[in-house]
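All protein chains but one are shown in place.
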Amino acid sequence: MKLARDDWFDLARKLDWTYGYVGERDVFPEEASGAPWLPHDAWAGWNEPFRTTYAEYVATQAQKEAAVHAVREAVGRPEDFQRHDRRWLSALKLHAATLPLAEFAATIGNLRAARFARDSAWRGTALLGALDELRHTQLPLVALHDLVKWDRQFDWTHRFYHSNDWVAIAARHVMDEMLLAADPIELAVATNFVFETGFTNLQFVGLSAMAHDVGDRMFETMLKSIQTDEARHAQIGPTVVRTLVAHDRARAQRLVDKWFWRHWLLFAVVTGFAMDYLTPLAHRRSSFKEFMQEWVLDQFARSLADVGLELPAYWPTFLESLDWYHHMVYASAYTYRATVWFDLAVPGPDERAWLRAKYPASWDALDPVWERVAERWRESGPGVEWYTHGTTPVGFCSLCQLVLCGGTPARNTAQVVDRDGRRYIFCSEPCRTIFEAEPERYAEHRDVVKQILAGEAPANLLELLRTHFGLTQDEWGKDVAGGDYPWLRR
Amino acid sequence: MTDGVGPVLEASDGGRAVVEAIRADNTGVVVLDRGAYLRVLVPHRCILRRAAIERALGRPFAFPSDLELVMPAFQGNVTITDDEVVWAWSSSG
Amino acid sequence: MKPAPRTYWHLAQLGRRPNDYDVGSSRLLFYPERGLSTGAAIRPWLRRYQIESPLQCRDWDAFRDPRETTYASYAQLQRTQEAFVDGVLDAADDRRLDPAWLARLGSILPVLRFPCHALQMVASYLGTLAPGGRVAIACAFHAADELRRVQRLAYRMRQLQHVDASFGVAARDHWETAPAWQPLRELIERLLVAYDLGEALIALHVAVLPRFDELFVVELAALARRNGDDALANLLHSLGEDCRWHRAYGGALVELLANKRPENAAAIAAWQGRWEPLAARAVAAAAALFEAAP
Partner (left out) sequence: MLVPLYGFVAGDTLGILVLARDDETIASVAAQLQRAATVRVRPRARVRVLARGAVLDPAATVSASGLTALDRIDVVAAEEP
């Protein structure tokens, strides 16, 4: 007799028992299971709304894999990628490097939850999450592998997290804390609640919509398929947050505040660059800010209210930074492009007009930087990369490890702080607040500047990116057009 | 729509059939066409019945697996049984 | 300029064209060699149970899953297995089963969900603690196989409840109090808190699984067959395929580690000496449940 899922599934979901030979705290120690430590009774009502059996899981996932495989067979050869605009390929390289090994760190984090989460149903859901994240590791690694021989920058798809590139240092700083070191409670807040219901939608659904418009079917299919997994296992989030709010509301709020800000900075770089600068203008449907409005402001803010939490105290700062932050970082990165593994582009007059229309509050203050960059290219002529490239090392935030791009060109919000005989610099007030809430987590980390001052990394920029960041000349980022833009010739 | 809930669907035949089924059983349905995806928003509560989507598609449709294949995201808290999917907020916002 | 590479940086030394398993499973972890960028409550845990485990290996990625399981191949393989099991279970006519068999099976099958869930937890633990990505991947699939086992036991349990409403309703109580289960429960609870990487690995793969699976998969299947319960026998046969792979990858891993350092072999022997008698005693006690069976 065939059974409906609702008829039998509870018999497989609820399998905690009362331990007789060891203590509950021995099986679920706080350092591995998370704070606050509560007896199982507090978690016994844990309920995953998006229920999937193992049989359904493997059937659905095999179908998804087959669908992606079919698209890969049709349009996944190197020559199919070569047809794309070089800017779009840069967006692909940025995504490809930052995601796959981070997804594997998520496998590790979810496996910890599959062992130490406090209810059996939660552990089972986390386990399927761990498998999902493995899929998101292997899919891009395999799909992009053959591109390495055509374009060495694609080697960073795997190498990025093994490198000392400054972006990798910043990315590891987030991913280590969020995934490799997190207990199941913090993992559920940071990834399932904040990351997967807000920001990954932005990257995976928003960017897949752009891939659709660009005509990159391979990337579109891969991103969308990955996000269908996230939509399922993200449902761990709200149910954990509700229990956390009921027992330790302040901790719930602090975790949400921390992770929202940390993710915002990361996605401003990864998604912000792709949407507002690396997607060819003709294929842009919405700006990064508009996607943020749809996916993060509307959707996430409502989810927060639903679990009984407040918007973070820094919300006005965040709203303001929507007009500035990723633009500040992009202009900075453009003029330090040899320190990264993908190419960058100067926005031309049409793009700047589009950016002005999309960002009326900030663009007039940002535009002079691009005027200056264009002026330098005109002076040197095409091909002279170093004439529009910085030569001095830059500062990095002691929390987010990203460049000091907070605030506006007129008023950078970086602040130097002395504590316990050491000096730190923060790009923004939220980064400082997060650091000061848990200094024991962050105080030991040495950013690139500290490594340079300690003599562990060279102060000479060219030497730094060669020997420390591990970039070779044929890999490091260049201007996508070598400075040879039609609008520059006049 | 400040209190809107509902799925985000890929713009495929499957996704469009889900939209049709939601339109059949809900009022005030708004569908935003974003090219690669369709965002469905219904005020407060959105229901999707298996029977309705099977009518729209003309073939069996299993929850949640067949839905998962065409749904990269959604807004609201979801509850899934063998026969229906409901998106809703647990509090008024 | 150097000649164009043909593969990712870390696979250049492979000496052959990498397959999907090579590409998708190699050097996926970056933290064991660098340490974590931030402090966290888990740091001392990792130090004690992973970094300072008596079991050491310089290159955990030297491990190779004999089945070369990738996500794609796993989903495809298990989809086929699950479709087979669906066919077997959905076709079962359980009203024909002997009530005496149902009464006996009711004290075994529903209870098994608890230790199998614990095995899922232990495999997950080894996955999160393993210092090599390939080992972590094998453990993740292993844990998922145990989830499969739990769910199929639950499914079968519910099917039999439709014939006999009392089937297994006291399973948790049995697990916590029935004398025949207590040595196994003690073993499983102690296994859950065996946190040292090497100890957990050896206890699970060398001491517990071979004995546990022999009794609750192979022997239970034979017993089911003798009692006309072909559905259960065929289900267990399919679950036995998973167990055979667990033995294969676990064996390959233990062999690799034993051969890497003489100290490893000694540590492995010590853990074997501790866990094998416990496991043997636990499984022998549970086997009494079988002897009374028709």
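The chains carry the letters A, B and C, assigned in the order they are written, with residues numbered from 1 in each.
One rule holds in what follows: a residue touches a chain if its C-beta (ideal position, glycine included) is under 8 Å from a C-beta of that chain, and two chains touch if they have at least 3 such contacts.
Here the structure is a predicted model, which is why all the values come from computation and not from measurement.
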Given the contact rule set out at the top, which of the displayed chains would the hidden chain touch in the full complex?
A
Can you say which of A:V205, A:L309, A:C405 or A:V480 touches the chain missing from this structure?
A:C405
Identified contact with the non-displayed chain, of A:N47, A:Q63, A:Q293 or A:S332:
A:S332
Selected residue (touches chain absent from view) among A:R159, A:R352 or A:H389:
A:H389
Contact residue for the chain not shown (choose from A:V22, A:A67, A:L281 or A:A414):
A:A414
Just checking the interface: what residues of subunit A touch the absent partner chain?
327-329, 331-332, 335, 366, 368-369, 372-373, 375-376, 387-395, 403-405, 409-410, 412, 414-416, 423, 425, 449, 452-453, 459
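Assume only the chains that are shown with their structure count from here on.
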The distance between the C-alpha centres of subunit A and subunit C, rounded to whole Å, is 33
With chain centres defined as C-alpha means, what is the inter-centre distance between subunit A and subunit B in Å?
27
Rounded Å distance, subunit B centre to subunit C centre (Cα mean)
38
In subunit A, residues with contacts to at least two other chains
59
Which subunit B residues qualify as touching subunit A in the complex?
2-3, 8, 10, 34-37, 39, 62, 64-65, 68-75, 77-82, 89-91, 93
In the complex, subunit C residues that touch subunit A:
1-2, 4-10, 18, 20, 23-25, 27-31, 34, 36-45, 70-72, 74-76, 78-79, 82-83, 85-86, 89-90, 92, 94, 110, 113-114, 117, 120-122, 124-125, 127-128, 133, 136-137, 139-141, 143-144, 147-148, 150-151, 153-155, 157-159, 162, 172, 175-176, 182, 185-186, 189-190, 192-193
In the complex, subunit A touches subunit B at residues 4-6, 49-52, 56, 59-60, 63-64, 67, 197, 201, 204-205, 208-209, 211-213, 220, 224, 227-228, 230-232, 235, 238, 285, 294, 298-299, 302, 305-306, 308
